[in-house]
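Scroll down for the structure; my scribbles are underneath it.
Missing here: one protein chain of the complex. Every other protein chain is in place.
Here the chain labels run A, B and C in written order, and each chain numbers its own residues starting at 1.
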Amino acid sequence: MSGDPYVWIAAMLTIGVFSFLVEDNPVFCAIEHLLVGLSTGYMFCVYWYRVFVPELVRPLWESGAGAEAHLWVVVAICVLWTCKYIERVKDLAKIALAFWLAVDLGLAIPTEMDAGVIAQVLGTIDVSFDGAIVNVVGEMVLLVGTVAALTYFVFSKPHRGVVGATAKLGTWVLMIGFGASFGYTILSRIYLLIGRVLFLLRDWLGVVG
Amino acid sequence: MRASLAVLGLVLALSTSAAAAAAPVASAAGKRDGEARGWFDSKRAVNLGAVVVFAGLFLWFVRTGRKGRPLYLRPIAGLSAIDDAVGRAAEMGRPILYAPGLSSVTEPVTVASMGVLGRVAERAARLHTRVKVPNYDPLTYPVAQEIVRRAFAKVGRADEFQPDDVSYLTSRSFTYAAAVAGMMTRERTASNFFVGHFFSEYLILAETGVATGAVQIGGTDSVAQLPFVITTCDHTMIGEEVFAAAALVGDDPVSRSTIRAHDWFKLLIFAFVILGAGLKLAIDAGALAWTLDGLGVDGAQRVIARITAALYGG
Amino acid sequence: MDARPLLAKLSRLDRRAVFAAIAVVVVLPFLSPFDLRATPSEATLAFDAALEKAIASGRPLLIDVDFGPQTVAEMEPMLLAVLDRVFAAECKVVFVTFIPEASSPLRRYLERAEAKHGLVYGEDYVFLGYGSAYAYTMYGMGTNIGAYFHSDDRGTKIAELPLMRRVKSLKDVAAVVNIASNSFPRFWVQYGVAPFGFDLIVGATAVNATDYYPYLQTGQIKGLLAGGRAAAEYEGILVDRGVMAGPGDATRGLGSQSLALAVILAFIAIGNAAYFLGRRGAARKARP
Partner (left out) sequence: MKRALGYRVPAALLLVLGLFMAIQYYIPHPIVQAPKELILQWKQPINAYIIFLALGGLVAMHVRRVVRRRERWGYSVLTLAAAAAMTFLGLAYGIQDDTVFADWFAYLVTPIEATMFSLLAFFVASAAFRAFRARTVGATILLVSAAIVMLGMIPTVQDAIPPLGDAAQFLLKYPNTAAKRAIMVGVALGAISVSLKAIFGIDKTILSKGG
């Protein structure tokens, strides 16, 4: 049995969260609101000490007006974004939002094409029918399955006739894939529970070696 | 604006394809010191070509979309179910929950989710139903609030919009899961929407929603969570269907028309896959070497080696 | 005894009965533990081979640890096994993380490894600490690590660390090992491997791992430890190779996991049996 008060508190909180499985209750509601509050404080301090001060406040403070010009752009964007909360100048915030959108959406175009389309298509055509029968069948399933599943995502043709049949096959491939990864995921979820059980049995109660 | 758009599209297509054509010259210059320093990274020529082709198709269908020709698009399950789900919540006099996912509003899937949110909020406003939007991302939070406010105003019920319904909770995934699970159970939301990018915490939200007896509509691009969306939602928009739903939801013919660009590009992918796989089989089976020798092409092995390296280098 | 009413009742079973069964089955094996050995899968063997190749090259490694305390049960055994392997082979390692809550647990693991393997900080290993805006920093580290990490986790300037003089960018490392419970491996592929082409070796949770099989197939990642079970497989490999004294937590967890899977399958079978009997019963009642 652990003597450390922090371990006892953590154990009580753990049991409190598990109680949500039985039904929603005031203890869980309290723990949830406590968690939101603590996370708010945690996030503020971590981003303040680890990002905001070292990356912006200190360089600006030390070099004053002579700071690298780009830091003033950061300040400008932050000011523009603050306008969202001031009714009269609300629209100015859209400039900061547009900057943010441009950076992410602009960069998404080539990177999505690389990792999402080209890599997957090159992977699909890289069929190799040498080796064991199960690999040959597998490569066939992979090739046909990918094409069929992609046909399910055709929008401008009604799913009838050949397109319909291929899309149907595609749905089945999707279902096999989802079933397989669902089954496989159960493993890691159980490990999470094992982690908490080990905490309660080993660190708190000391029942397990 | 329309003319400048078309001109810009052309300029983009021309300049990038010109750059692609000039690739060998520029990249040769860059190659000398090993690292591509020149004006074009030839390793990314294929990517550039693909983007230019997609952008070309996209701009072409923007043009045809402007002509307003009706285009067939197959129904998307999640989309048609929105009205029933909102109606159900209105009948029961209980609020709707819309979780826009954990990614920032600058991620494409969250941009799509904002489009769907606009449609849901509009329908809810028309039926005097509250829409609770718990946010994970600090940037998505004010944008979502703006969209829901605009939906209520558009239906002439700006006064019924409660700003606190669209709230920022936290940027920690399991704190968010706990808070939203609590919200669903206590506010007894009648219909839940999960549209956007989710991580492992998704199943906590969805299973809690199922336990409250809510109707659930899900749509996500996160491949890892789709198996859980399928098993917890009455209607699911799988991957690209979320983007298609966002294009359909605005009833804007141009947006609708851009989905044709996706399908035409898929056609190119089908052709490339069939040719590519066929060619690989021919190479493996030695058929290609045999035919090249037959045609008297000398150095067939060098040609095949280069094809293999380029296409199947992997 | 007509089973139908029992099965009908079972199909509408309250989900809390399912919860209770899972709780019992997970706790039981820890009260009477039994050691279960798992046969390594292809992905685990690829992980081992890729790590061995990187160690054999003699060049330093970059290990990016992105798991918080919540996924310790599945990810900690992976990290501890990798630490034992790389430090037993006197491999030089630069550590980094992109999630704030990973820093303090990682410091504790490194302190234990430093004591166990007699390491010298700054020469045998360096911990650069937490870098935010993950995708952009990964993309930036491809060309210039110093631009994104001015100093290490302990505040010492990069230039003063001997190991960092050998590792200016990701071109100077034999491989990047990413032990992550979130989707950062996907960003390493998109912003690291795609532009710069180094070897990426991934340890992930079981659910995210199914996302990375396509990357393994295309060679974008060279090896994959998929979830706690793969960690148990890798522990087995290292025990047989004499690197680890005995099986770690992952192997012990296999017992709980196997029983829980069996219980879930039983519930699925019951649910379907009751569903079909219910339908057949209704069909018979419908006939005049």
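Simple rule for what comes next: contacts are C-beta pairs under 8 Å (C-beta built on N, C-alpha and C of every residue); 3 or more make two chains touch, one makes a residue touch a chain.
The structure presented is a predicted model; accordingly, all values stated were derived computationally and were not measured.
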Touch partners, limited to displayed chains, of the chain removed from view: A, B, C
Contact partner of the left-out chain, one of B:Gly78, B:Pro100 or B:Gly118: B:Gly118
Selected from B:Tyr98, B:Tyr141, B:Phe161 or B:Tyr312 as touching the chain missing from the view: B:Tyr141
Residue among C:Pro29, C:Gly192 or C:Pro214 touching the omitted chain: C:Pro214
Where the missing chain touches chain C, by residue: 13, 15, 18-19, 21-23, 26, 36-39, 41-42, 68-72, 101, 104, 107, 132-133, 136, 139-140, 147-148, 210-211, 213-214, 217, 229, 254, 257-258, 260-265, 267-268, 271-272, 275-276
Absent-chain interface as seen on chain B, which is shown: 1, 5, 8-9, 12, 16, 19, 30, 35-41, 44, 47-48, 51, 54-55, 58-59, 62, 105, 108-109, 111-112, 114-115, 118, 135, 138-139, 141, 143, 146-147, 150, 153-154, 164, 167-172, 174-175, 177-178, 186, 200-201, 203-204, 206-207, 210, 221, 223, 226, 228, 230-232, 238-240, 242-244, 246-247, 250, 252, 254-255, 258-259, 261-262, 265-266, 269
Touching residues (missing chain, whole complex) on chain A: 6-7, 9-11, 13-14, 17-18, 20-21, 29-31, 33-49, 51-52, 55-56, 70, 73-74, 77-78, 81-82, 85, 91-92, 94-95, 97-103, 105-113, 115-117, 120-121, 123-124, 134, 138-139, 141-146, 148-150, 152-153, 170-187, 189-190, 192-193, 195-196, 199
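Keep this in mind: only the chains that are shown with their structure count from here on.
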Greatest separation from chain C - chain, by CA centre: B
A-B compared against B-C, more contacting pairs: A-B
For chain A paired with chain B, centre-to-centre distance based on mean C-alpha positions, whole Å: 16
Interchain centroid distance [CA atoms averaged], chain B/chain C, Å: 28
Chain A, residues touching no fewer than two other chains: 114, 122-123, 126, 181, 185
Chain C, residues touching no fewer than two other chains: 70, 205, 207, 210, 218
Chain A - residues contacting chain B, complex: 17, 20, 24, 28-29, 31-32, 35-36, 39-40, 42-43, 84, 93, 97, 100-101, 103-105, 108-110, 112-114, 117-118, 121-130, 143, 146-147, 150, 152-159, 174, 178-179, 181-182, 185
Touch list for chain B against partner chain A, complex: 44, 46-48, 50-51, 54, 71-74, 76, 104-108, 111, 139, 142-143, 169-172, 175, 178-179, 181-182, 185-186, 224, 226-228, 230-231, 238-241, 244, 259-260, 262-263, 266, 269-270, 272-274, 276-277, 279-281, 284, 311-312, 314
Complex contacts: residues of chain B adjacent to chain C: 174, 199-200, 211, 222-224, 314
